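A single protein chain has been removed from this complex, and every other one stays in its place.
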Amino acid sequence: MSVLLTAVATLGVIGAGSAAILYMVGQRFKVEEDPRIQEVQDSLPAANCGGCGFPGCASFASACVKAESMDDLFCPVGGQNTMDKVAAILGRKAPVAAKKIAVVRCNGTCDNRPRLNLYDGASNCTIASALYGGDTGCSFGCLGLGDCVDSCTFDAIHINPVTMLPEVVEDRCTACGACVKACPKDIIELRKQGPKSRRIYVSCVNKDKGGVAKKSCDVACIGCTKCQQVCPFEAITIENNLAFIDDDKCRLCRKCVPVCPTNSILELNFPTRKETPPAPKEEEATVTA
Amino acid sequence: MLKTFRIGGIHPKEKKISAGEATQSIAIPDQVIIPLSQHIGAPCQPVVKKGDPVKVGTLIGKSVGFVSANIHSPVSGTVLKIDKALDASGYKRDAVFIKVEGDEWEESIDRSPELRKVCDLPASEILHKIAAAGIVGMGGATFPTHVKLTPPPGAKAEILIINGVECEPWLTSDHRLMMEKADEILVGTTIVMKALNVQKAIIGIENNKQDAIKLFSQKTNGYPRIEVQPLKVQYPQGGEKQLIDAITGRQVSSGALPISVGAVVQNVGTVFAIYEAVQKNKPLIERVVTVTGKEVKQPCNILSRIGVPLSNLIDMAGGMPETTGKVVSGGPMMGKALASTDIPVTKGTSGILIIPTLEAKRKAMKDCIRCAKCIGVCPMGLNPTLLMNLTEYEVWDRAEKNHITDCIECGSCSYTCPADRPLLDYIRLGKGKVNGIIRARKN
Partner (left out) sequence: MEHKLIVSPSPHVHSGDTIQKNMYNVLIALIPAFLVALYVFRLDALIITASSVLFCVGFEFLIVKYILKKTPTLSDGSAIITGVLLAFNVPSNLPVWILALGCLFAIGVVKLSFGGLGNNIFNPAIAGRIFLLISFPAQMTTWPAAFPAAGTTDAVSSATVLGTLKFAPEALPSLQSMLLGTEGGSLGEMSALALMLGLVYLLWKKTITWHIPVSILATVAFFTGILYLFNPLPLYHPLIHLFSGGLMLGAVFMATDYVTSPMTKKGMLIYGAGIGFVTMAIRLWGAYPEGVSFAILLMNALTPLINNYTSPKRFGEVVKNG
């Protein structure tokens, strides 16, 4: 019996003593932190994806609390909802930012863009693009080796095995920008998702002269300026034989799409037109959930 | 015991099947394409435009900045256009297209075959002539020679090493040059010694070129300050740092230049071009290219002007074999696989190696089995499997700490790996990323 008492007493004393020491140390070395940082952090999605530009949610929370204005702070995963919550905690108003989505600006499928050689190196776009212009005649186009897929933490982009091009899964893309950074050819761009997820973009980044570009790929942009001429909102600029649609100016009127002689401009999630567009080579890509 | 470098190394099959083929010239085609970037450093600015007449030796591209090299026309005719053309980089880059008419040379060039032994010019004049002639490292690196021969302030060259090693399997262009132009090479060596103000030169030759060793040992009797050093047949014996280690016993430390141990290394082809430039006023417009491979009908060594499409050289060697899988510009260890043979010969094209499909296709890679063979063969004493892992996981600070930037890209690691891992592919990627980080840090 006395053994039992001794055991209980000893362990009790050790336990209590350790607890006291831990408490004292905790108080002595306590880091004074604005309690709002933790509150803000708790309202964040905790994906730690870096899409906000900060190394993790804790860092972003800290930046939000310390910042003077909310203008440059946006969590692409949580979106407007989350930013409103954060603003509420801090007694500020969050600016309204349009939802963006990753867009792959290349439509050089195996049909459109013939393969001229066999790439046999490591399956990595950065490695291949350092070696040469790729296995087609277009040295600007997508290599299809999946650096973008590897970089995505939301499983929102995959290589289509038939076209050998990446396809973005709309529901899951948070526009964090990881794939944009990963692509060595700057093919992926973050563009406004648009009302009803509709968007129009030039699906090409080829800067070769028109004739050269068309030889390598049927749907290349040849810089003919037809789209620029027909756009009522001056949203299209042509530089280095390549057209670019500014998504701040674009009103999604769709006038540019049918005039493109190579069908290089794609319109997503629009209802099909009543009149058939001039001899299209490819159907518009409709990416559904 | 033959001298050799002390760390790592491999011994791939030598395959010098074209070693006995005397160099032959190739006919000049109707059109040549001269890329404006055939060297390390800034690409040249074109100094001709459409319609301009040119002769052999006319300056067509001017060097931009110190680390750059002039480019001269290798043919006579008329400039067709300045446009983008596919070159060995794998991308289309600016090039001068020339329509060939006749074979008229610039008057200043001395075309006589007599050996001019004496050079009375001071060092500065020699360097000036080398720069004007657009001489670059002909071993394949194409580093502008006048830059290499201008030591940075405070550094002094003590020994000149002539690289006659040609350690890459299959290639024999340097070997043929040594056999056929030995006198010119020796005079060129004395000229470089004068430019650097060194009293001693050693010509390193791998032991599988016994005829060249004998020839040079004989001829250097007339040159008391030049010696021949036979070297063990081991790859990469011809790597600059390894060669210096083998011959002088000194190892250039990480990030330092060879001049920091008093050594300057020049390829035999470069030295020959220097002779022609200084003694004959001939700019760099042609070079010896080996065309070889297992199924090549007539492996040969071709003296070709720059700008000639590689397909012409392959035709001269009996045409492209049916079984061709890869066409490599350079040797099998460090050469560049080409997507097309319409690419022109440039100053750095040491050879064309044609590899049959069965041998060219890589095997599927497996997990690393930690056999450490890659570590055993790395001539820079690095840990290739660790560096590949760090690159795959993008751990750049550890990659830098493990000296990924010291990699000379010799390929010994990938060559050896029993799990067929593409070690060098990833290390190259990591090297690029870490060098970028270092540059950004400095700015």
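Going in written order, the chains are labelled A and B, and every chain counts its residues from 1.
What we mean here is this: contacts are C-beta pairs under 8 Å (C-beta built on N, C-alpha and C of every residue); 3 or more make two chains touch, one makes a residue touch a chain.
This one's a predicted model, so the numbers in the text were calculated from it and none came from an experiment.
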Of the chains that are displayed, which are in contact with the missing one across the whole complex?
A, B
Check the options B:A19, B:I98, B:V147 or B:L338 and report the residue that touches the missing chain.
B:L338
Touch with the omitted chain, as defined above, among B:Q199, B:T357 or B:N435
B:T357
Contact with the hidden chain (one of A:L131, A:C179 or A:A235):
A:L131
Among B:I17, B:A132, B:M320 or B:V395, single out the residue that touches the unshown chain.
B:M320
On subunit A, the omitted chain is touched by residues 115-122, 127, 131-132, 135
Hidden partner sits against subunit B at residues 7, 10, 12, 90, 169, 241, 245, 251-254, 256, 320-322, 324-328, 332-340, 353, 355, 357, 359-363, 366-373, 375-376, 378-383, 385, 402-403, 406, 409, 411, 414-420, 422, 424-425, 428
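Here is the rule we go by: only the chains that are shown with their structure count from here on.
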Between subunit A and subunit B, what is the separation of their C-alpha centroids in Å?
43
For the complex, which residues does subunit A have touching subunit B?
116-117, 120-122, 124, 126-127, 130-133, 135, 139, 208
Complex contact set, residues of subunit B against subunit A
84, 89-92, 336-337, 339-340, 360-362, 422, 425-426, 428-429, 432
